[in-house]
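These notes concern the structure reproduced below.
What you see is the complex with one protein chain gone and the rest in place.
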Amino acid sequence: MNETWPYRTPGIPDDLFARGEVPMTKEEIRVVTLAKARLAPGQVIWDIGAGTGSLAVEAARQVPGGVVYAVERGGAGIELIEKNRLLFAVGNLVVVPGEAPDALVSLPGPDRVFIGGSGGKLDSIIRLSAGRLGAGGRLVINAVTLETVGEALGLLQMYFGSVEVVQLSVAKTVCSGGRHLLKSLNPVFIISAGKDHAG
Amino acid sequence: MNETWPYRTPGIPDDLFARGEVPMTKEEIRVVTLAKARLAPGQVIWDIGAGTGSLAVEAARQVPGGVVYAVERGGAGIELIEKNRLLFAVGNLVVVPGEAPDALVSLPGPDRVFIGGSGGKLDSIIRLSAGRLGAGGRLVINAVTLETVGEALGLLQMYFGSVEVVQLSVAKTVCSGGRHLLKSLNPVFIISAGKDHAG
Amino acid sequence: MNETWPYRTPGIPDDLFARGEVPMTKEEIRVVTLAKARLAPGQVIWDIGAGTGSLAVEAARQVPGGVVYAVERGGAGIELIEKNRLLFAVGNLVVVPGEAPDALVSLPGPDRVFIGGSGGKLDSIIRLSAGRLGAGGRLVINAVTLETVGEALGLLQMYFGSVEVVQLSVAKTVCSGGRHLLKSLNPVFIISAGKDHAG
Partner (left out) sequence: MNETWPYRTPGIPDDLFARGEVPMTKEEIRVVTLAKARLAPGQVIWDIGAGTGSLAVEAARQVPGGVVYAVERGGAGIELIEKNRLLFAVGNLVVVPGEAPDALVSLPGPDRVFIGGSGGKLDSIIRLSAGRLGAGGRLVINAVTLETVGEALGLLQMYFGSVEVVQLSVAKTVCSGGRHLLKSLNPVFIISAGKDHAG
């Protein structure tokens, strides 16, 4: 709980983050994504393709005593994540420059994995993540293309006991001439998968 | 953090709640509703038209040291809220049988107000809530009819400095013959309003 | 059936129209709007707030022997409607420069009325249209603001025997790097009302 955002529920408004030109997970998508991951204190989290770091910042605030590794290959993204980490005074967020899956190998094993971007290597990223996640581990993918939805669904069914797909369509009002016009955000597929708890 | 649901992020799956025939705020709607309310430890919350209590239970878990008053007139609802309160071992949730706005008068002043149902008295409920909320207070309405959206929007603009409307459309897959069919939930308007922070 | 568009079903692709800066009813919205109007040869149609004329052009093609009056106050719109009328060689489309409801008074009584824009005079436009429509007449409104939906619904229920509201959300793929990204159009409310057939 810092001064920039003293609340406990996730859902920091988009415009409080440093953003630049990097695409950002919008706040409504972000809170549902976090919900599907089921975060708890002490967890180790990989956020692959972390972009602006908005999801990583929110995740870090939900896992005190744990740590979020934000993996990002782009220079602009890395700078933004650092900025947002400082802005929200998040101490347990580590920026990991590099490309997945290579950049993942040396990281501590995760309890939760987020995939926001895969650089074309979804297959090997999911395979490696599934191998490193323990019993009860969860993986959540945000997909915006039909191809990613199809691939992710196929792969997750091979490695995980339960898979759920939610498509979220958000429309928000903007005020124009005293009237509230509905503007749509692009729909996002939130695909979440869980490993069975040990018997 | 109890044993039924040991996680910190909101978003308890719908089917973990006792439900009966009472309509329930679905988990994706619930987490966005909680996000718009911006909950923090110690807050006093009114949940008006609490239904099954799913929102009240999740809110209570986000405000340790605070308290959630779940106002509900229906007998079936009151029983369900009690059941869910016990199920998730939530100590700071108080069931208030009765109808708003009358049932609100004797409650401690709120930091946050949720309105899930108004029994046709949206006008007086909003007016009373706006009067009791202090600086920085927030009110969030879930509306499923066009009439409620219109009324709420008109009223909130009179009493609050900022108003936002988000329409959330959720489609979830169900598996049928090895294929994933998208099924829609009904769209919900999440209308949130904030009182300016004291200058 | 002309050479620019030799087909009979409505749904001319958006990019075949001359468009300029004037907002346009997108093709998917257009075909559902036309469907709700139930067009037939010989009908007289008012299209109020005709914009680019895309709806008027398509309507005119569905009512051979009838006529579409496209009412538009803006100079840019009037020019575009003329352009599109010529482009699709539609002979039974008459551009009516001016503002509704004043511009409607001297027009022949309609069988069908479309309202795409009302310049703040929805009340008097609906009242006048309802008075001029005969038994079995229909009126269809495209609304993009919550306030217009509310007003339209209230007014139509006073003057018409049956009223239906459909909200249409369209997402279309754009190809990017061999992948299909879903992009949303803003949602539109299509509100249609019918006068009872004479007994």
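Read from first to last, the chains carry the letters A, B and C; within each, the first residue is number 1.
Methods note: contacts are C-beta pairs under 8 Å (C-beta built on N, C-alpha and C of every residue); 3 or more make two chains touch, one makes a residue touch a chain.
Note that the coordinates shown come from a computational prediction; the quantities given were computed from them, not determined experimentally.
**Q** Give the residue, chosen from B:93, B:146 or B:191, that touches the chain omitted from the document.
**A** For the chain that is not drawn, the touching residue is B:146.
**Q** Of the residues listed, B:86, B:105, B:158 or B:182, which one is in contact with the missing chain?
**A** In the full complex, the listed residue that touches the missing chain is B:182.
**Q** Counting contacts across the full complex, list the positions on subunit C that touch the omitted chain.
**A** Looking at subunit C, the ones touching the missing chain are residues 1, 6-11, 27-28, 31-32, 34-41, 62-63, 153, 164-173, 180, 182.
**Q** So that we can see where the missing chain sits, which residues of subunit A does it touch?
**A** Touching the chain left out of view, subunit A contributes residues 146-147, 149-150, 153, 165, 167, 169, 187.
**Q** Going by the touch rule given at the top, which residues of subunit B touch the chain that is not shown?
**A** Answer for subunit B: residues 144-148, 169, 171, 173, 176, 178-187 touch the chain left out.
Simple rule for what comes next: only the chains that are shown with their structure count from here on.
**Q** Over half of the interface residue numbers used by both subunit A and subunit B, so same, or under half, so different?
**A** Subunit A vs subunit B: same; shared/all numbers exceeds half.
**Q** Could you find the two chains linked by the most C-beta contact pairs?
**A** Counting C-beta pairs in contact for each chain pair, the top pair is A-B.
**Q** How far is the middle of subunit B from the middle of subunit C, if each middle is the mean of its Cα atoms, in Å?
**A** 39
**Q** Quick one: subunit A and subunit C, Cα centre-to-centre, how many Å?
**A** Between these chains, centre-to-centre, one finds 42 Å.
**Q** Using mean C-alpha positions as chain centres, tell me how far subunit A is from subunit B in Å, no decimals.
**A** The computed centroid separation for subunit A versus subunit B comes out at 25 Å.
**Q** Residues touching two or more other chains, restricted to subunit C: which are they?
**A** Residues 146-147, 169, 187 of subunit C each touch two or more of the other chains.
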